[in-house]
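A single structure is presented below for examination.
Apart from one protein chain that is not included, each protein chain of the complex appears where it belongs.
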Amino acid sequence: MKKILVVLLVLVMASTMVFAAGAKEAPKAEIDLQSASWDQIVEAAKAEGQVTFYAWYFPDYFKEAAADFEAKYGIKVNLIIGDQTANFNKAISEKDSKVGTIDVMIVGGQWVKNTMDLDLFYGPIKDIIPDADKLAPSLWKVQEGVMTNGYLAPFHRNQTGILYDPQRVSNPPQTWAELEAWIDANPKKFGFNDPSKGGSGQSFVHTMIKETTGGLEKYVGDSEVVPSKVANWDKAWDWAYSRKDKLTFTVSNNDSIIRLNDGEIAMTFGWDDNVKDMMNKGNLFSRAKMYIPTMGAAGGGDTMGVLKNSPHKAAALVFIAHITSKEQQQKKYEMLGAYPARTDIALSGTLLTEADREANALAWFPAPYKTLMIAEFVKNVLMK
Amino acid sequence: MDKTMAMPLYLIKKRRIKRFYLMITLFFVIIQLLWVGIPIFMAIMWSLVNPDDAWSYPNLIPPSFSLEQWRYVFNYTNIARALKTSYSIAPLAVILSFLLSLPTSYVLGRKDIPGKKVFMLVVLLPMIMPGMVVALFLSRVFNLMGLSQTFLGLVLAHTLMSMPYMIRVMTTSFASIPQDVIDAAENLGAGTFVKIKDIFLPMIRPGLIAGMIFAFTTSIEEFNLTFIIGTPTFETIPTILYSFMGYNFIRTNASVVSLLMMTPNIIMLFIVERFLKSDYLSASLGKM
Partner (left out) sequence: MKKKDKMTPFIILMLIPGVGFIVFFIGSSISITVLQSLGFFNMMGESGFTLGYWKSILSSREAIDSLLFSLRMGILSSVGTVLVAFPLALFFRKSGPAKGMLGSIIKVPLFIPALVAAFLILNLISYHGLINTTLMRLNIIDEPLRMLNDSFGWGVITIQIWKNLPFVLLILMSAISSIRDDTIDAARNLGAGYWSVLFRIYIPLAMPGILVAMILMFIKAFGDFPITSVAGPVYPSSVANRMQIMANLYQEWNQAAVLGVIIIITTFFVIWAYSRFAELVQGGA
């Protein structure tokens, strides 16, 4: 008995050491980044000499952007294209170390709320980045329904919409009633992913709630779920549950696109940047069309943040400024056909038209509703 | 007819059995080629898709072929560096985990010590631990000891993750050595060194080879811990694989990386098999 107690005690002590290791103070930059001039920051960045950047997509663009950055500033870029979850796990694992290894990383999806709650980022950086006012202003404030308050810099916009095969869908639906009629007439040919596994499925459920329970206006500005406002969500769940046999549930954003390419489904909800990337690489037939229906679909974008314990903060800020510069945003758009975050770039030949976007793009409702929406969808539709 | 008549009955029987075995073997070879070959064939097809001419239903094979997907992976990822790192770590991790596991496996396999069942469970923990615990907490242990961002740290991490296989498989091998063989050797005056060299090592050989193969594949595939304590200084192949196969799943690029990852392994497998064949078979025939 004594022995067991000793072992337990040692384990608890070791845990404390591991978990509380490192004082929670961030490394100080040579200069005060909040008050320094941009030239001083660039100077400091050059002195730091390198920057480590973590992403999980677009290896082609980022590799070239990194080369341009090195040529322009003489600052070396350690570019790591990892996996979404793994990148954030790394940041979280290192959050209590004095000096981390990541300087700047992409933030998106469910991780916006997670990392903001865990207080991972240095900021606000909105007043430091030159041209910050040229970047999608709403995305500086709110991303995925989470208040980000100028801590995360927008560099990329994306939008969900209906993706379909024009050979098999002749009159793509615009309104909820049309979609409903199409699904009833073509069972199993409309698919979307489980909302706990990707944003495009979340967007479909979001639109479903908007259409079946009376709009999204009532949720604006709430920081907590107001029970009376979600009381009639049953209607949405009943709609989906009663059509369970006519819908196809997929397991990720890309799975939906893959199944469209395979001919299993003819219509799905997808992200425009994802669709474009799959098309560019021969993973989806190029005849596929995408649009935002008039009933609306949610959109957003991805941002970049500087880690609190980043060892090269000045270089990280200069890197963000580089990626969000007009020149780089133009280049990214030309290489990938993905939307820039800058609003001062003329676009043509995109999958979704700018007019579509202005008229029909929706903003997500606040994050607490989104979390509830996912949990309730699983409970009331998938589980039953 | 005459010939058969002249042959003793047991020879005819033996010949029949031989033919029967040959038929079964051929049957298995065909099944195996389909079972293993078709999925890999699909990966090769996906890796050759022309980006401008998508492979979609109803095409059974890509409508046109191109090496563009391969070019993409070589141009835009650090695949060469990653291959080098992965294949430098793996052999060291295999050797280290063998050396560390050997004494423990001997004790767990040959001695009936108190608490043996607990030890047998404890050595499995590295593989039971959920990936999230490995990623979030175990990585902190490596960080705390100054092992993150070091080559040694990665070797130790891979050793740790492959030890459950090594210890458990070798323990079983040690346990299955018949006591009478050891007694006989001892009666003939064999010392500890002779016993290890002439009895233990040859008799645990099949288990040891299996353990080493498992340790090797574990090291090559380890992602959760390696990504956190290794990158950005060291990048291994799974990092690149996950960038095309995790959240952002792109079949064409993923196929290229998978093929790049499995080819050296498969070549190595065939070489090792050829190299070990004589010993391995004699061991399996019981002629020690």
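Here the chain labels run A and B in written order, and each chain numbers its own residues starting at 1.
Simple rule for what comes next: contacts are C-beta pairs under 8 Å (C-beta built on N, C-alpha and C of every residue); 3 or more make two chains touch, one makes a residue touch a chain.
Everything numeric in this text was worked out from a predicted model, so none of it was measured.
Trainee: Check the whole complex and report which displayed chains the hidden chain contacts.
Mentor: Spelled out, the missing chain touches these shown chains: A, B.
Trainee: Among B:I12, B:L125, B:L152 or B:I196, which one is in touch with the chain left out?
Mentor: In the full complex, the listed residue that touches the missing chain is B:L125.
Trainee: Contacts of subunit A with the missing chain: which residues?
Mentor: Here the touching residues of subunit A are 8, 10-12, 14-15, 17-19, 85, 88, 92, 110-111, 113-114, 117-118, 188, 194, 196-197, 249-252, 255, 258-259, 262-264, 371, 374-375, 378-379, 382-383.
Trainee: Determine and list the subunit B residues touching the chain excluded from the picture.
Mentor: 21-22, 24-26, 28-29, 32-33, 35-36, 38-40, 42-43, 46, 57-58, 60, 99-101, 103-107, 111-115, 117, 119, 121-134, 137-138, 140-142, 156, 159-160, 163-165, 167-169, 171-173, 175-177, 179, 203, 206-207, 209-210, 213-214, 217, 220-221, 238, 241-242, 245, 249, 251, 254, 258, 261-262, 265-266, 269-270, 273, 277, 281, 283-286
The rule is simple: only the chains that are shown with their structure count from here on.
Trainee: Roughly how many whole angstrom separate the Cα centroids of subunit A and subunit B?
Mentor: So the centroids are 37 Å from each other.
Trainee: Which residues of subunit B touch subunit A in their complex?
Mentor: Contact set of subunit B toward subunit A: 49-58, 62, 69, 72, 75-77, 132, 135-137, 139-141, 143-144, 148-149, 223-224, 227-228, 231-233, 235, 239-240, 242-243, 246-253.
Trainee: Which residues of subunit A touch subunit B in their complex?
Mentor: Residues of subunit A touching subunit B: 17-19, 21, 52, 54, 56-57, 59-60, 63, 78, 80-86, 89-90, 92-94, 96-97, 101-102, 252, 254-255, 258, 261-263, 274, 277-286.
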